[in-house]
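For this view, one protein chain was removed and the others were kept in their places.
Let's look at chain A:
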Amino acid sequence: MNMPFYVSPEQLMKDRADFARKGIARGRSVVVLAYDGGIAFATENPSRALHKISEIYDRIGFAAVGKYNEFENLRVAGVRYADLRGYTYDRSDVTVRGLANAYAQILGTVFITESKPLEVELVVAEVGATAEDDQIYRLTYDGTVADEHGHVVMGGQAEQLGRKVGDGWRPNMSLGEVLRLAVSALGSSDGGTPRTIEPGQLEVAVLERARSRRAFRRLPKQALTELLAQEPEEDSGTGDGESSGGTAAPQAAPGPAEQAGSTGSPETGENGGPDAEPPAGPKEGAP
């Protein structure tokens, strides 16, 4: 291979980042949202077999956008990592933080050393004993890890959708509420007129806090139709009979007292303010 002219490292990295970003933006978005009973993942995916959302371990879920073969490879690596770790030590020793680090290393190394970066963006999330213990990590093509709180949108028109989801999300929403928010956000992705996405076109899964061991569960079409059909009830705290057994928390005022999961980082804009939210969380660069 003949060497090209001198290319500055800045230019090289920028070219690679642009390349990866373009690939990721082509696909459909994935929305990840915390709710009172766990963490929900939703995306538009007509395929029943090629999943973008999967189980990694007992309490850990995985969602990805970008090139299928690339993130599928990463998913398998994650399952192997988690299973090996749980087998060698104990099931409770498998943590999402370790998994996120492992992914960050792979993404970062490939971004620097291979001829092309991985055109993927991932979210790995772990549901904890309480909402405060929930962890959501977002990993980008260059190995950057972001610790997210409450909600993430990636892929497609992620920024625009992220703003919409950020405006609508409050701590302690019920499963039905977050799913309606997710679906309305996904439907608005084509700019102008909002679309209605049929439940059959959606891939939705949850990490349910209440389940004893394996928290991951896919929501079949039937359950999804029911959850989406429930009209958004008044904000005035009517005890909503959601199937998730939601605590009838005072949902009207997302007061500062209820900052689920925001462990000392107030930048997530929970009050739904118009502040253009930064990609949130302490950024940690690739090595």
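The rule is simple: contacts are C-beta pairs under 8 Å (C-beta built on N, C-alpha and C of every residue); 3 or more make two chains touch, one makes a residue touch a chain; residues count from 1.
Everything that follows uses one rule, which is that contacts and distances are computed from a predicted model.
Only one chain is not pictured, and the protein name UniProt records for it, out of "Maltose/maltodextrin transport system permease protein MalG", "Phosphate ABC transporter ATP-binding protein PstB", "Ion-translocating oxidoreductase complex subunit A" or "Proteasome subunit beta", is "Proteasome subunit beta". Note that of A:101, A:160 or A:201, the residue touching the chain absent from this view is A:101. The residue touching the chain not shown here, chosen from A:45, A:73, A:188 or A:225, is A:73.
Here the missing chain is touched by one residue of A:8, A:88 or A:115, and it is A:88.
Along chain A, the points of touch with the absent chain fall at residues 49, 51, 54-56, 73-74, 76-77, 79-81, 83-89, 97-98, 101-102, 104-106, 109, 284, 287.
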